[in-house]
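Every protein chain of the complex appears in place save one, which is left out.
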Amino acid sequence: MKRLMAVVWESWLPILLVVLWLVLSARSASFYFPPLASILERLGEEWFFDGIVENLVPSLLRILVGFGLALVVGIVVGVVLGLLPRFEEAIRPLLEFLRSTPGVALLPIATLFLGIGDGMKVFMIALASMWPILLNTIDGVRSVEPVLLRVASSYRLSLKHRIRYIYVPHSAPQIFAGARLSLAIAAVVMVVTEMIGSPGGIGYFILDSQRTFNILNMWSGIVMLGVLGYLLNFGFRLVEAHILDWHIKKNS
Amino acid sequence: MPAKTGPRRAGLGGKRHRVGLGAKLIAIATVLIGWQLLAMSRVAGDSLPTPVKVLQALIGLWGTSDYWTALGTTLRAWAIGLALCAVIGIPVGLILGVSMRATQSTRWIIDFFRTIPTIALLPLVLLLFGASARMEITMIVLAAIWPLLIQSMYAAKQVEPLLKWVVRVFRLSPLDRLRYLWAPSVSLFVSTGMRLAATMALLMAISAEYIGGAPGLGTELSNVEEALRRPEVFAYAFTCAMLGLLINVLVVFIQRRLLWWHPIIRGERAA
């Protein structure tokens, strides 16, 4: 009963808004805001299943590979820098500089060397979304309880095991917090690189539809991107809940 | 996690410095020299300008009014967009955070909007407003309001319950409660939200200019790129990066000035 009430409270407003959109746009003659029913109809025609193969899958692959690279590089470099505090502090201004750089500003430089293909897109996604993971990993490694390290050295744990069993698990909650932000950045960069890049991908589809004034297609692309973003976040949560099981239980 | 309550070191906290300014300068110099050598070695072909050339280009740009106009235009759109985010996002976030029912009711909507890349709405907003400052500001608000709203929601939820009792026990007026309990309590999370929003707003400003064509640094970047003026491309990219860094430094500076008393800022508790 309690759970049911919670679901009702969480869902009434989204449902109301969608219904409102459906009803209010039903007779819309506006060029920019077509009826939701037409958008959904177009969604079915355009995306199932040609559009999914042509545009959704490439986008998904790019963001997964780019974000995956960001994770691997961010965590590895983060652990190394976390273990070398003096070196890390020396290069801190450079890290801060790179971190604060709006990713888009690097696009012309990336296209200069890598063109406008998949390589550039994946590279930009990885580069722009790496920083929150990297910096949070450094902080996580840095904040390991000294007592835990003393225990580790009294048991003569090797560096490899210390990283595997102490540093990484201890930093995991912080790494995930950073990764959540990274995922949002990765999605933005994915869309931006697709908008300026070669055909194939949701970002390209949306901008191209707008340029050819195919408003229904543009809207169907926006809705599709919303679904993709939501699914990515959902998948992220599943992984997080699985890996951070101990942390969530401890804090509840 | 409960705060440790043992006696604390009096005086100013903050991180210990392990290395001096020298090491940092050496690190920066190493990168610059490496870049210079790489550019001269022609491994990268003609496309990579040397840092010296980039610096020359930057100084050259400083003499033009285009550069300063672009910088001013971008900053103005950024500031207006961010201010709008603050005016809307902070109060709405706090109210949603205080009410359990409001939090529940808006959970899915906020979750949805924070996950989807709002940049996807650029084509639509472009249709509505054209390549203008209005388009740019709308994009900034659509994208940067979410981190601020979410952080404000968290802020309202983590006000110390014991202090809420304290102000009730000592019968403080609503205005005093706002001033002495709520404002200081939420300031850390809200300022963190401002920091995220400021970064996001800059990213959106430059994206809207670079892709959407609204006047500003992004458009200039796109122009010099098309004209194949590579040192200028680097100079504009560097300008954007410096802008990002300065904004970040400024927000952190304000945060430290405002929140020097906070355990996290004092470095006694992990965030």
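A and B label the chains in the order they appear, each numbered from 1.
By our rule, a contact is a pair of C-beta atoms (placed from the backbone, for glycine too) under 8 Å apart; a residue touches a chain by one contact, two chains touch by 3 or more.
Going forward, contacts and distances are computed from a predicted model.
Can you pick, from "Extracellular solute-binding protein", "Deoxyribose-phosphate aldolase", "Cytochrome ubiquinol oxidase subunit II" or "ABC transporter", the UniProt protein name of the chain not displayed?
Going by UniProt, the chain not displayed is called "ABC transporter".
Could you tell me which shown chains are touched by the chain that is not displayed?
Taking every chain of the complex into account, the missing one touches B.
Check each of B:Ile59, B:Val87 or B:Val166 against the chain that is not shown and name the one that touches it.
B:Val166
Extract the touching residues of chain B with respect to the undisplayed chain.
2-3, 5-8, 10-11, 160, 162-163, 165-166, 168-173, 176, 180-181, 184, 261-263, 266
The definition used in the following text is that only the chains that are shown with their structure count from here on.
Per the centroid of Cα atoms for each chain, what is the distance between chain A and chain B, given in Å?
18
Given the complex with chain A, which residues does chain B contribute to the contact?
Spelled out, the residues of chain B in touch with chain A are 17-19, 23-24, 26-28, 31, 44, 47-48, 101, 104-109, 111-112, 114-124, 126-128, 143, 196, 199, 202-203, 206-207, 210-211, 217-218, 221-222, 225, 230, 233-234, 236-237, 240-241, 243-245, 247-249, 270-271.
Give the list of chain A residues in touch with chain B in this complex.
Contact set of chain A toward chain B: 6, 9-14, 17, 32, 85-86, 89-94, 96-109, 111-113, 139, 143, 181, 184, 187-188, 190-192, 195-196, 202-203, 206-207, 209-211, 215, 218-219, 221-222, 225-226, 229-230, 232-233.
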